[in-house]
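What follows is a set of notes on a single structure, which appears directly below.
Missing here: one protein chain of the complex. Every other protein chain is in place.
By letter and in written order, the chains are A, B, C, D and E; residue numbering begins at 1 in each of them.
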Amino acid sequence: MPELGKYADTVILAYVVSLALIFGLVALTWVQNRRAKRLLNAQEANHGK
Amino acid sequence: MLALFTRDLKLAFRSGGGFGLALAFFLIVVMFVPFGVGSDLVLLARIAPGILWIGALLACLLSLDRIFQLDYEDGTLDVLATSPLPLTGITAAKAAAHWVTTGLPLTLAAVPLGYLLNLPQPAYIWLFASLAIGTPALSFIGAFGAAITVGIKRGGLLLSLLVLPLYIPTLIFGALSVTKSVEGLNPLPSLTLLAGLTLFSIVLMPFASAMALKSNLKG
Amino acid sequence: MLALFTRDLKLAFRSGGGFGLALAFFLIVVMFVPFGVGSDLVLLARIAPGILWIGALLACLLSLDRIFQLDYEDGTLDVLATSPLPLTGITAAKAAAHWVTTGLPLTLAAVPLGYLLNLPQPAYIWLFASLAIGTPALSFIGAFGAAITVGIKRGGLLLSLLVLPLYIPTLIFGALSVTKSVEGLNPLPSLTLLAGLTLFSIVLMPFASAMALKSNLKG
Amino acid sequence: MSLWEYANPVKFMRLTGRLLPFLCVLTAVSLATGIIWGFFGTPDDYKQGSTVKIIFIHVPAATMAVSAWFMMLVTSLIWLIRRHHISALAAKAAAPIGLTLTLIALGTGAIWGKPMWGTYWAWDPRLTSFLILAVFYLGYIALWKAVEDNDTAADLTSILCMVGSVFAFLSRYAVNFWNQGLHQGASIAVNKEQHVDNAYIYPLFLSFAGFFLLFVTLVFVRTRTEIRLRRAAALQARSL
Amino acid sequence: MTVTVTDISCTRGLRQVLQGVSFNLAPGDSLILRGPNGVGKSTLLRVLAGLGPVAGGTLDLNPDDVAYSGHLDAVKFQLTVQENLAFWAGVYDTDQTIEVIARFDLTKLKDRLAGSLSAGQKRRLGLARMVLSGRKIWLMDEPTTSLDAHHTALIAQSISAHCAGGGIAILSTHLDLDIPTARTLDLAQFIPTKTTDTSIFLQGSF
Partner (left out) sequence: MTVTVTDISCTRGLRQVLQGVSFNLAPGDSLILRGPNGVGKSTLLRVLAGLGPVAGGTLDLNPDDVAYSGHLDAVKFQLTVQENLAFWAGVYDTDQTIEVIARFDLTKLKDRLAGSLSAGQKRRLGLARMVLSGRKIWLMDEPTTSLDAHHTALIAQSISAHCAGGGIAILSTHLDLDIPTARTLDLAQFIPTKTTDTSIFLQGSF
């Protein structure tokens, strides 16, 4: 851990918030992608040629 | 009644996320204030309680015509009026659904928006409390206005006009309780009066709304 | 085009006085401010230019959905789109009619309302000028928002969400020119920019609106 | 052989399907090293102390937030002119990413502002225009949600993006005119004397690359999601 | 459960539209209102449903037995066909949604948003509500508007079946519906000849 001095809270908070948002978006994207894949597979099985 | 309540919620979610929109409107009205009056933080802090309450009130107002108008236009209201549900129950269920989709999210959003306007620290809890207690009154009074104007094409503005004066006491007590807390005074008296007002609206307005609806349908 | 313009004016007069309503809304919003922020005259004078502009803007906003929605719902828009009138002309005529029934009365009413908010003396002329110059932009930009949301049931709030950010430059230049005049500075630069913005909106927005309408009708 | 080939869903799926594994790795590596280097391996600033480390997230996020809107503008225009569905879907896919990046820039900026300016929020033009950008993103996303017909939604959002871009630009100008701010100006200007110290510049570039790659990767994945949903809907419609 | 209408007058706005309408219906009866455009069919049906003022005469029917369908379909575009009916099932407190969907030939459309139905399909959805209501007295204003021949017959059958089961139906139409037991009432005979001055402002002079 680097020495962050009196601004430790600030810096860590900024990183945590940003990483949380990034991971949130990545997770959302992943979940939606998987759901779409599953839906499409089901549809292909039902109605595919 | 429950069927009506849940259907109204469902419709609000379906039609392009009615849930988020009142919120977005609130956000933008609050954003507009600095553009209009300038970005002086001290000034903003002074007008913050009032602006936040007015913003919430306007966001609520804008969504009032949803309550009855569409059901009227597609004939659903005629059918509901001849259904087993009492008109009072119908108006109450619809006002409640309106609160859940509008008043509730506004209350939750007000706190972060308070920060944009530099609202002083101790006031946040009172802002939240006053909105939580006051917004149901806005929905129930608003439903009355919506019931009165239901037959009128483009009644939106007339509705605003009728409802705004009815909102004045709610606004005064609501904003006052926040202002008091900013000034270090006791916000409880105004808050109590606000609660009384809300209770009154919830209990009595549905009857008035039902009367208004009934005579609108007979026209 | 003229037929459409005069018909829109006629409809606005007929349906419960569309003319007066934006005005009344404006009046009430302005009246609300003292209830919300308290009645300190010095404070009110400081925020008056901003509040007046924001009030006019909101009053205008509230009446936007009138522009196309009703014509869409009763099938008139379908017929108009197949009529000899070009869509660009249709949107321009409707935006112009909206301005006459909304922007114009708001401009006229702003001066007496300024008095209620204790607006300082030299600012009146600039308030009037900025609204006269700026409100056409509000109508033409608003007509674009109305064209985009025309197919959407209960699109009122979405309309606000889309239009409000587009209104920001107008609001800034408009309010700024009044504020500047209050502070004894030169309001002309902002006013010139405002005029440019209005010209831009009048000339170009009808094309964007026509595109939006066209694809909405094809849906 | 032209770029337009990839306006075909099959080709697009095949290409991105092949590219994505590499992109993911590349993104993860550059973003991680950029951020870790920035966080652990850089000295404090003499004036700003350790808060300067926020720059490694704040600046790339802010830049990409604006770039994302620009990308949406370009793909929207392509849809309006050439009517390639993939283009419209890419714009749709980019919007939530752009919004998130905007929120990151706003969030880190706000947190940074507390020690530097003594407040989380001030109505500085730079900050304000980012708030406006967020609202544009919100409106754009809401419009996609609200319109039922796919092609109509693509048309309308594209038109909104076009008009919105003009007004976003005007707002930026207006906001500057309205208020002179606290925020520092561009500091990576190439031929300026006062630029960021070398100690910061390399991790900053890495982090830039990381955010850029993150954006590209996510746009690809989200566009693929949208394409699959379209196909599923088309299949279902065919069966009814 | 009967319908007794005695010497009823109807007004619309300030205009007196019908005068002296009387009829009696017992369980199993059905009545078809006919007459040219603007004679007052819709007006009379609204009055019977309690949605309009009775300007004269007496009306004897239990409002809790009435199900009404007007010129408008009372269909929510943002809900699916099934959701639309499920809502009305909730209001009328039944659980017949699935049966009714089948009976009105809506099974294939059940998961479609109602907004994407054709005119006739919407109409059917609107009429399905009548059965769902479980009520005895059906008031229907031009029920077969926009319906093709096949579905017109289907609706006529539904009405016959309803009456055969002890229900009452009063409907207006411009077409010839095949409801064997139905009586017909031509409203043209009730057009006010010499309007009685119902308005209090016309009584006396000043």
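The definition used in the following text is that a contact is a pair of C-beta atoms (placed from the backbone, for glycine too) under 8 Å apart; a residue touches a chain by one contact, two chains touch by 3 or more.
These numbers come from a predicted model, not from an experiment.
> Who touches the missing chain here, E:Asn24, E:Thr58, E:Ser118 or E:Ser199?
Once the missing chain is taken into account, the touching residue is E:Ser118.
> Under the stated touch rule, tell me which residues of chain E contact the chain that is not displayed.
These residues of chain E touch the chain that is not shown: 12-13, 35-38, 42, 71, 116-121, 124, 142, 145-152, 174-175.
> On chain D, what residues meet the omitted chain?
Listed in rising order, the touching residues are 8-10, 13-14, 17, 85, 148-151, 227, 230-231, 233-235, 237-238, 240.
> State which residues belonging to chain C touch the missing partner chain.
Residues 2-4, 6-7, 10-11, 14-15, 73-76, 78-85, 217-218 of chain C touch the chain absent from view.
Going forward, only the chains that are shown with their structure count from here on.
> In terms of C-beta pairs in contact, which of B-D and C-D ranks higher?
More C-beta contacts join the chains of C-D.
> Distance from the CA centroid of chain D to that of chain E, rounded to the nearest Å?
Result: the chain centres lie 57 Å from each other.
> When the centre of a chain is set as the mean of its C-alpha atoms, what distance in Å lies between chain B and chain C?
Their C-alpha centroids are separated by 24 Å.
> Two or more other chains in contact with one residue: find those residues in chain E.
77-78
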